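Of the protein chains in this complex, all but one are displayed in their positions.
As written, the chain order gives the labels A and B, with residue 1 at the start of each chain.
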Amino acid sequence: MGDTLLSLKGLTKAYPGVVANDDVSFDIRPGEIHALLGENGAGKSTLVKMIYGLVKPDQGQMTLKGAPYTPAEPRAARAAGVAMVFQHFSLFDALTVAENVALGMENPPKPRDLARQIRDVSEAYGLPLEPGRVVGTLSAGERQRVEIIRCLLQNPRLLIMDEPTSVLTPQEVDILFQTLRQLRAEGTSILYISHKLEEIRALCDTATILRLGKKVATCTPADTTARELAEMMVGASFNTPEPKPRDKGAVLLQVEGLSLAAPGNFGTPLRDISFQVHAGEILGIGGVAGNGQDELLAALSGERRSMAQSVWLAETAVGAMGPVKRRALGLLCAPEERLGHAAAPDLSLTENAFLTAAKRQDLTKRGLIRWGEARNFADKIIKAFDVRTPSAATAARALSGGNLQKFVIGREILQRPRVLVVNQPTWGVDAAAAAAIRQALLDLAASGAAIVVISQDLDELMEVSDRFGALNEGRLSVIHPVETLTLDQIGLMMGGAHDMEVAHAHA
Amino acid sequence: MIRLEKRPQPSKAWIWSAPIVAVLLTMIVGGLMFMALGSDPFEAIRTIFWDPMFHPQFAAYSRPQLLVKAGPLILIAIGLSIGFRAGIWNIGAEGQYIIGAVCGAAAGLAFYPSDSIWIFPLMVLCGILGGWVWAMIPALLKVKFGTNEILVSLMLVYVAQNVLNSVASGLLRNPEGMGFPGSRNFKQWDAAHNSELLMNTGMHWGVVAAFIAVLGAYVLMSQHILGFQIRLSGEAPRAARFAGVNPSRIIVFCLGLAGALAGAAGLFEATGPAGQITTTFNAGYGFTAIIVAFLGRLHPVGILLAGLLMALTYIGGELAQLMLGLPGASIQLFQGMLLFFLLAVDVFTNYRLALTGKETV
């Protein structure tokens, strides 16, 4: 047991209706990067929450350096040398970097010393950061640095990282990997959670794969092919989407010089965005989270209005119209946030179907709602998109992420849009549902609609889109056909080409 | 350890049984309170909940009072509930009620002593307008500047009370009233009197209006697209904007409707049961209606029942004061308790109790 840092034995945790972790055992050695691989819902989050003291296991033991390890709360875990960087950052927007760091420490030093320590550590690991900045004004990559530095200041023996690269550009990913390798060299162990196979093969020494709460295998990723890893992770085969030969038609959506001020304190302004999408074509828009994706969707859906001439639907200038009019003309959207934006959590699926389909599906009569028709439409979506739900009367929040996403996308597709704009169509959705959604988008394009897919998942964008552009701080890069792009080029596009963090890192 | 666990969707059973459980809990704790005040708890509860309807001696008087008291409560609560559904917290109904009554009464008194049949409709119309205008102040400030409607509407209650004090002893004072504050008595002026429509039922035009409001609100909220938009705005404001709902329109509509109904209630009260504009004609209905709205689950039918129940506690409270010497204020506390218990019990609509092991939260 000499070379084991943390040992998990038979960890089991059940929630009503699901067993999140079933008898999971594996060891983490000192100074290794250990991958925890699995699909969404495989039980990765629950497992790390147990290690971090946020959740108590129903059964099983953990030992840290040979001694029993039962953290009652995160504070105890931190005291034992276990630190964690969350996927959804546990940061406070209105507070400064230094205050955020102090909140994550047991005994923070005096403010002046802390500021110095932050500067020291951030330089030592190539993660530049200004202690006095307000966190709400930082980019996603910089926010992650705050989290990492908060952990590093406590000299952890085990650093847990939950999907750290989902918010980073390829260049930022490189910087992060350098930092992690440096930590490994210094003897720190890292538990690295991800579902991205190539990353794991490039970075990790060992990988433990979870499926449906159970450990499938522990292996050495460098000796395993990506395909083998994928099969262990997913278990069953599923249909990969097939592109169909499509005819490019007339321009259906045209955006010209679209600029909009930032909504609220911490939003992103849109700066002079222009692009065209033809009938039968899918335009992919990539970019790191928080670079104007939500704002672009809102400007296209009509939630935020611009100058009339900024957005054209075929021959009509729609920039100044609200969502209802745009929808009537055939411009439909599906926003990223399923609960609360695309759908109202506490309303039934029937009511949520009515939410965007009232006009196009003719669901009202002199202001009165034709509930029977609305229900029929909801049933049609449920059937056509294989939405798993007891009935259309179920509240939206009772559905799983994947099922609700199928419902939301289905609701728009079944309204036969001329132009469809979707943001993060498969975020947090299981692989089978994601494949179904992508296929539906391809089918819709084949039937002659123009589609814009905004996503942070590059693999997805490469798979479905014909052309690609990236958002950076509210600007859209030049758009290129997908076949001509290399990963480096994409990274430069996402990084905004000019100011690149790489420069700092290599300096 | 017991902990709360979120239900996948709201429990239908609890939505309807929570108010009943809350009433029972209030009876138990209220009974203990009455015991502490030196009364027999069972007698006190019976006096409040049973005697107003069935007491051999007093019921003949108090039975009609049920509708008299419930009418304005229901009318105001219906208006408030629609706003609450949209997340618009108009808590200044008391002010809208006062201004409605003052405006309506002023419009009528301008034509004194005409006996035209148009006097009363004119007064009702002006009452509605008065309440509407008073509610438009917080509505427009919220739309234009994003000013918090809770504080503005509440501040306007105090302003309205000052207006009332001023007109009751000034502009609208009865010239034949020997200098006492208070307007002419509408009960002695047939054209302006909101009289009882059916003998000994307490039914007056305000009660009729309340029933119409219940019906109208039911259709609006469950069948009309505007009602859907109102609910959507309250449940998920971002989804509402995505659906194309104009938030300003919802704010103006909800506050305006609540103000209009409260104004009408004020006018009906001043020309009917109260009989005149005095500095104290408003009996705090505007505030009690908030309790009624919540007790009725912001649902029109629920509000109808809650209004009747709350009216019962008013009358019962008066009886208890008369017969048991219980302080009048205890009934106010009793009503507050009812709201608290409802809010507490309400948690079970969305959460259930779960027994867990040694879980820490």
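Quick note on the criterion: contacts are C-beta pairs under 8 Å (C-beta built on N, C-alpha and C of every residue); 3 or more make two chains touch, one makes a residue touch a chain.
The criterion applied here is as follows: contacts and distances are computed from a predicted model.
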One chain of this complex is not shown here; going by its UniProt record, which of these names is it: "ABC transporter permease", "NADPH--hemoprotein reductase", "Formate dehydrogenase" or "EfeO-type cupredoxin-like domain-containing protein"?
"ABC transporter permease"
Considering the complete complex, which visible chains touch the unshown chain?
A, B
Sole contact to the chain not displayed, among A:L11, A:L36, A:V55 or A:A395
A:V55
I'm checking contacts with the chain that's been left out. Which of B:I15, B:V29 or B:L141 qualifies?
B:L141
Of B:A110, B:I212 or B:A329, the residue that touches the missing chain is B:A329
Residue by residue, what part of subunit B touches the chain that was omitted?
4, 6, 89, 91, 141, 144-148, 150-152, 154-159, 162-163, 165-166, 287-288, 290-291, 294, 327, 329-337, 339-340, 343-344, 346-347, 350-351, 361
Touching residues (missing chain, whole complex) on subunit A:
46, 49, 53-55, 73-75, 78, 86, 88-95, 99, 102-104, 108, 265
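Simple rule for what comes next: only the chains that are shown with their structure count from here on.
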Using the average of all C-alpha atoms in each chain as its centre, how far is it in Å between subunit A and subunit B?
47
Residues of subunit A defined as touching subunit B within the complex:
16, 56, 58, 72-73, 301-303, 322-324, 327, 333, 335, 337, 340-347, 351, 354-356, 358, 364, 367-369, 371, 394-395, 397-398
Can you check the complex and tell me which residues of subunit B touch subunit A?
5, 8-10, 223-226, 228, 231-232, 235-236, 238-244, 246, 354, 357-360
